[in-house]
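Excluded from the complex is one protein chain; the other protein chains are retained at their positions.
By written order: A and B. Residues from 1 in each chain.
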Amino acid sequence: MKTFPIGGVHPSDNKKWSNTKAIEVLELPDVVNIPLGQHIGAPATAKVAKGDKVLTGQLIAEATGFMSANIHSPISGTVTAVDMQVNGQGLRQMMITIKREGDEWMPEIDRSAEIKRECDLDSAAIIAKIKDAGIVGMGGATFPTHVKLSIPNGCKAEYLIINGVECEPYLTSDHRTMLERGKELLVGVEILKKALGVEKAVIGVENNKPDAIANLNKIIKEEKFVVSVAPLKVQYPQGGEKQLIAAITGREVPPPPALPIHVGAVVCNASTAVAVYEAVQKNKPLIERVVTITGKELKEPRNLLTRMGTPISKLIEMAGGLPEGDVKVVNGGPMMGRPMVNIDSPVTKGCSGVTIYSGKEAQRVNVESCIKCAKCVSACPMGLEPYLIIRLTQKHMWEELEAEYITNCIECGCCQYSCPAGLSLLDYVRLGKQTVMGIIRARAAADAAKK
Amino acid sequence: MANKFFVAASPHVHSPQSTQSLMRDVLLALLPALAVSTVVYGIDVLRVTAIAVVSCVLIEYLIQRFLIGGASTIQNLSAVLTGVLLAFNLPSDIPWWIIVIGSVVAIGVAKMTFGGLGHNPFNPALVGRVFLLIAYPVQMTSFPQPSMGNYVDAFAGATPLAALKARAVELGDVNLLHMFTGAMPGSMGEIAALALLAGGIYMLWRRVITWHIPVAVLGSMAVFAFIVAAFTGGGELLYAMPAFHLLAGGAMLGAIFMATDYVTSPMTPKGMIIYGVGIGVITMIIRLWGAYPEGMSFAILLMNSVTPLINKYVKPRRFGLTSNKK
Partner (left out) sequence: MTVLLFTILTLSVLGILSAIILYFVAQKFKVEEDPRIDELEKMLPGANCGGCGLTGCRAMAEAMVKQDDISALYCPVAGAECMKKMAALLGKVAPEKEPTVATVRCGGVCSKRPRTNTYNGAKSCAVASTVYIGETGCAYGCLGYGDCVEACKFDAIKVNPETGIAEVDPDKCTACGACVTACPKKIIELRKKWPKNRAVYVSCVSKDKGAVTMKACKAGCIGCGKCAKVCAFDAITVENGLAYIDSNKCKLCRKCVNECPTGAIVLKGMDPLPKEPKTPAAKPATPAAAPAAKPAAEAKPAVENKENINEQK
């Protein structure tokens, strides 16, 4: 069984709460809030103003430059505000608020259930369509897909890797998508292959989803797709971009600023491939996605096809409401998700799930002193030494941190997960990484200014 | 809403391992050796262990309470473990006050003066043992005879290493199977290689330790003994000598339980192997050519002092920096 070369942990996957629940369509929300910045890069520029009528799928905010993404209205209705609203972390962010009136779609969107396989567009046209549809990486990183597909000069794509690993515990949205929308996914892969001009396409799936692997293999065989499915060992973070590339191709992406394309690989999430299919074949922009709402204490964990901008509280309501007492609501999975304080904040493009922890699990374990057990070092999939990094961070030794390759950290959380002393390893590693990245950017800017 | 919201950055789940659970696993792993020792030396073994544990825990508690301040750290079981390991390094008929002095040195001097668990540069139990070995050499090196046979038939006397060094016995006469099961004089915890190995396997299975240090220590000792045997005689010695050295003295206890002490061993797999080989080689040098019959404790303490240096220079394999296959 293939896997990545170093480190990793084995958290209990807790997928059983929702992996048998078929995708259901969540009823349309009455009001949606659409943040302008829900992708990596510059926030989009609003193209509508208060009082404007919009249709479902209509462009409401345009990408600001290349490294940005379009945003479309997920419902039809009236724009009631373009203003600062509180996001999930309690911070204020520019959002477009739309009040729903019916559900009238843009006429050019093909809403039929028929699956269209033939695509006679060329690479540039496909990428243009993906850009128009505002597609970003839906695994959580929200990297604009059209940027990923535009291969920089001097690089050549050899592999298209589809990330169906879903190594985050609890989450099952990609799993259900691979099961229920396998054919759309595979057509999406074909389109992506064409856009990149590559021969080899591999779908990496963690081995705890045998039904998804079987389903994909069956469709590939029946419909003669030229794609292979690689079952991968169940080990976190198997779905990390760099880990996945290493597991499938044996090549390791060098530390930043190198990108996966420097080893000839392009990685797209499985749900992103479905979105690409819809954008290219059906003219449908990215306005809805599958969100897993799950947790041990939830009455009814579900996989819900949700329009962007729907308040997360509505999903929680559908799952039977928050459990009593202490809770922690997390946007994303337990290893990398962001904690939330405002559950009325909207579902965004990168929100693959909402996980809820209650009782003792809502809190961190007690902190003791480091016993130098080296578990963080052996757990780190990037070969870093978290115990050392946090000491350097606490002492503000930024140059030494840079020499320790802190920018290579993928913030997967393996170190803190494995620490028997319960130290806040990732908290400080992340702080150190952000500070060092800031220093590097400042230095680059200074160098550029000199020239 | 009646909910109380908690917020902390990811990760939001934690492995079930805690400091306490790790220490508990090590203690469980030591139980077979304790059982064998009790069979061999009788109820005295439990007396010595109990005194060592109680005095270690008490000293840690008192120092934390009255000198350092802050929350008590005894519930993490590390003091209990130090007590058991110290007891395992003592003869079973040692007077109680020597045990208490050993505990004071182990916990008071070697551990708490540096700030408690996680900060001590040297293995506390070994510092205690070496202190006692130098301060009370007579009591520390006279061992009662095992109740069930001996490693050389009808021989009553010193430990295998001491006897061999004094040329009281010949290597050819030694019954290695007896040594393996614990029929030889020695410190309480070091005699039963079989039980110690069982404990080691339990710790590997529970992911308390990794294989690197024990394998490096025992492997380097065996290789060293093999080379020496090849130069001095060859023949049967080639196999008898490595086996004898792995089973005699504190080799097993040291390699599996003492050298793997988290606080004082290196952080990276490569570093662990360097550290383990260092211990193995120094032990063999002391055993073969040094003044003491046994060198495990000294070797581990010497390598403890090198650990920070190893940590500084031996780095883990960095992802993406090794040569890429194309």
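General remarks:
Everything that follows uses one rule, which is that a residue touches a chain if its C-beta (ideal position, glycine included) is under 8 Å from a C-beta of that chain, and two chains touch if they have at least 3 such contacts.
The model shown is predicted, which means the values in this text are computed figures rather than measured ones.
Contact with the omitted chain, checked across A:Lys50, A:Arg92, A:Lys116 or A:Lys218, is made by A:Arg92. In the full complex, the hidden chain is touched by subunit B at residues 4-9. Looking at subunit A, the residues touching the absent chain are 89-92, 338-341, 363-364, 424, 427-428, 430-431, 434.
We adopt the following convention: only the chains that are shown with their structure count from here on.
Contacts from subunit A toward subunit B in the complex involve residues 5-6, 9, 11, 169, 242, 246, 250-255, 258, 263, 322, 324-330, 332, 334-341, 355, 357, 361-365, 368-375, 377-378, 380-385, 387-388, 405, 408, 411, 413, 416-422, 424, 426-427, 430. Note for the complex: subunit B touches subunit A at residues 1-15, 17-19, 21-22, 73, 76, 78, 116-119, 210, 262-263, 265-269, 272, 311, 315-322, 324-326.
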